[in-house]
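Missing here is one protein chain; the remaining ones are kept as they sit in the complex.
Order of writing sets the chain letters: A, B and C. Residues in each chain are counted from 1.
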Amino acid sequence: MAGYNTLSGRDLERIRVLADGVFAVAMTLLVLDLRLPAGEVADSGALRDQLGELGPEIAAYALSFTMLGTFWLAVHAVLDQARGSDRTLAWSVLTFLFFVTTLPFSASVLADHAHLRLAVALYWANLAMLGAGLAWQLWHVSRAGLAEEGEALVLVRRRLVLAQALYAAAALLALLSPVAAIAGLALVQLFFMVSPRLPWRT
Amino acid sequence: MAGYNTLSGRDLERIRVLADGVFAVAMTLLVLDLRLPAGEVADSGALRDQLGELGPEIAAYALSFTMLGTFWLAVHAVLDQARGSDRTLAWSVLTFLFFVTTLPFSASVLADHAHLRLAVALYWANLAMLGAGLAWQLWHVSRAGLAEEGEALVLVRRRLVLAQALYAAAALLALLSPVAAIAGLALVQLFFMVSPRLPWRT
Amino acid sequence: MAGYNTLSGRDLERIRVLADGVFAVAMTLLVLDLRLPAGEVADSGALRDQLGELGPEIAAYALSFTMLGTFWLAVHAVLDQARGSDRTLAWSVLTFLFFVTTLPFSASVLADHAHLRLAVALYWANLAMLGAGLAWQLWHVSRAGLAEEGEALVLVRRRLVLAQALYAAAALLALLSPVAAIAGLALVQLFFMVSPRLPWRT
Partner (left out) sequence: MAGYNTLSGRDLERIRVLADGVFAVAMTLLVLDLRLPAGEVADSGALRDQLGELGPEIAAYALSFTMLGTFWLAVHAVLDQARGSDRTLAWSVLTFLFFVTTLPFSASVLADHAHLRLAVALYWANLAMLGAGLAWQLWHVSRAGLAEEGEALVLVRRRLVLAQALYAAAALLALLSPVAAIAGLALVQLFFMVSPRLPWRT
């Protein structure tokens, strides 16, 4: 039994290719829910009204796409630290990928029910589980001697804590207003996307 | 004819990339069936009720995701043993992948009819066909001299027999109660996921 | 203009990765149409009836999966002959991939209308376009000096002509009976899958 377990899941590149595939499908499926009501419309004005009604959904999908982008960068930043893989690392990435596949669902619940606290809570829980998956990977990589302790590992850990703290803070705004919480999450994302290009970066 | 057949399907890496792609799509599509009923809900309480009703489906999808993870690890553990490929190995992997693509269907039948023996039987038959695909690969790889006989091959074969025996035993519980059979399958999966981290592993 | 055209599409590996991705998605989507009617069923007997009605569809999807497998092996057998790529080869593969993405549609038309000649004709036309795509690739690879003339190229060409002749002959059976034509196509596929393991292969 132990023998087989040391045989499987050892190829880090394989795990990354699977992860890229799952992210690519999840990213593309996000937009699959975007649909106009069936049937002809009379003119461009009527079509504009229909597109306008999709506005909140488009915003929710754009937000979720940036989330998937952020976590895609994050999982590779984590795996970059590992010299090799083992079965436990494979399962920690698979668990993480499970919550990647649930994000289109959480995003569609959020898009349909942006005014409900529970929808924000569900979405945040999905982000938190993705963070937990990354934490498990980081913890295992250190513990199993798959990565060298060093500055890079410290930076990756710190970023994970920072990101999850900001997501949690933004989600807490839902106690005041669910829409404010969504705006908060969007702001955090914007910050992560823009920050590498800020003038004070070293 | 024979000439062409020796030309095609010889690239093991190609086969693995296709397999990773099929697994990535199947894993992500599992969750695609997860949907709330259309239409607005009044408050978080109503949404909680709707999410609660999805509970069994979410459990069935989580189970199926771990199944796909297990078989993804397994097919690569098998292909790790092969030094090269030929057309027969390619077809044995393609046959295996066909039953990967049917798992989302079997899983949705199980999710919708968890109380029926036939749904458990169908799901188990899908797992058994996946196992048969792996067995065909292992048998061909030995017979065609694509792998060196050795301890690794023995370990992979033994694990395949163990896993399929446990799945069959769990499925037989459906004679008593279909839900017990599903719980049994989940337990087997939990065991496979946790076992690499048990203290007595060598 | 010419300058840019000589810059793009030169990476053969890139084209293969895209092709693997399109095949993986198309293979998995084939089965996506497979669905039981919504709603509870009373017992395993009722579920068996529903599954039984899906029989022809499952057969059509299994046939189409083997088709995709055959053409996946074929496109890589063709690209194996090329030393490099250019923009024209990239477009010939992209055109081929377009007809890969239409096969799930042709297959679903065939599954729903197995008794109509036109459904068989549409399905066969899709196979013929896939063959035409491969022929374009083979022709260009020779003409542009991307492949060395030799036995391998001859074998690949001969197999393409043989396969397309057999598909056309099977499709012609639709003049007698559409179902006979489908059985004929299935027989051709079985022959291609089994032939590498026949005792008289060299």
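Heads up, the rule we're going with is that a residue touches a chain if its C-beta (ideal position, glycine included) is under 8 Å from a C-beta of that chain, and two chains touch if they have at least 3 such contacts.
None of the values given here were measured: they were computed from a predicted structure.
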Which positions on chain C touch the chain that was left off? 1-9, 11, 14, 17-18, 20-22, 24-26, 29, 86-88, 90-91, 94, 97-98, 100-102, 104-105, 108-109, 112-113, 116-119, 122
Considering the whole complex rather than only what is displayed, give the residues of chain A touching the chain that is not shown. 16-17, 20-21, 23-25, 27-32, 34-36, 40-41, 43-44, 47-48, 51, 62, 65-66, 69, 72-74, 76-77, 80, 151-152, 155-156, 158-159, 162, 193, 195-197, 200-202
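To be clear about the criterion, only the chains that are shown with their structure count from here on.
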In whole angstrom, the CA-centroid distance of chain B from chain C equals 25
Compute the distance, rounded to whole Å, between the mean C-alpha positions of chain A and chain C. 35
Identify all positions of chain B at which a residue touches two or more other chains, and write them in rising order. 17, 20-21, 24-25, 29
